[in-house]
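What follows is part of the complex, with its chains left where they were.
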Amino acid sequence: MTHPVSLYRMGHFNAAHQLAIPSWSMEKNLETFGKCANPNFHGHNYEVEVRVTGHLDPETGILINLKDLKEILEREVEDRFDHKNLNLDCPEFSAIVPTVENICIVIYEIMRPLIPAHLDLGIKLYETPRNFAEYPGR
Amino acid sequence: MTHPVSLYRMGHFNAAHQLAIPSWSMEKNLETFGKCANPNFHGHNYEVEVRVTGHLDPETGILINLKDLKEILEREVEDRFDHKNLNLDCPEFSAIVPTVENICIVIYEIMRPLIPAHLDLGIKLYETPRNFAEYPGR
């Protein structure tokens, strides 16, 4: 088999956030981020889809062990962000706005060193079933 | 037709909340509410299912006008709670803990006076697709 295959695993976390740039006025933040700029925060059930792409081990039929992938995702993403306030509790967002695009990239940066280098990685993040982002990392 | 029929409409709102009793210690709150007691809040995509039950108008085949039901739900529930912090922004939860059970009952109490009295009302509220509550109001 010469073509690459992808394996996907979904994870989830429930978090609060605010979209705002601290150095901006509330007026400017509301104009840019709308009701997402509420200074008291709002929240979402985030669903994260991890994609790993590469070539199968021909003996086991495994691309990456799903047990390992699930464990990395739980430890590094779910446990880190679940039931947290992304702005206040998570240093990853101390200097960047936790938009769905940025959270997606942050999850990619966290997971990239933990996935074998010969495998490709991509992240898709659902903020709601109707708003989502994708960072294919290439 | 002598049996009652139900009409359902789904709405949604994204909100932050904390589960805690202000007069309790953080230790006691954590013991009772677990990670939901995070003082910096977390959040959810809430899905609310409104049920109205009664007898159809035989001419129109309508139990309650879906346009009206949708409008009440948008104005009284979605606009009120969407992108809000239930603890800080919503006086409805100033004296009660915003558990999924209590939010369900609060939505019932808000909507009950706005639905014709001869119709039965019930509320189901999804905090996540795996945790939800129902208040049939009877």
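Quick notes on this structure:
For reference, chains read A and B in written order, and residue numbers begin at 1 within each chain.
Here is the rule we go by: a contact is a pair of C-beta atoms (placed from the backbone, for glycine too) under 8 Å apart; a residue touches a chain by one contact, two chains touch by 3 or more.
None of these values were measured; they are calculated from a predicted model.
Each chain in view is the same protein; 2 are placed here, and the whole complex, as held in this structure file, contains 6 copies.
Everything below uses one rule, namely that only the chains that are shown with their structure count from here on.
A separation of 29 Å divides the Cα centre of chain A from that of chain B.
Here chain A touches chain B in the complex through residues 12, 14-17, 35-36, 38, 40-45, 82-85, 88-89, 128-129, going by the rule given at the top.
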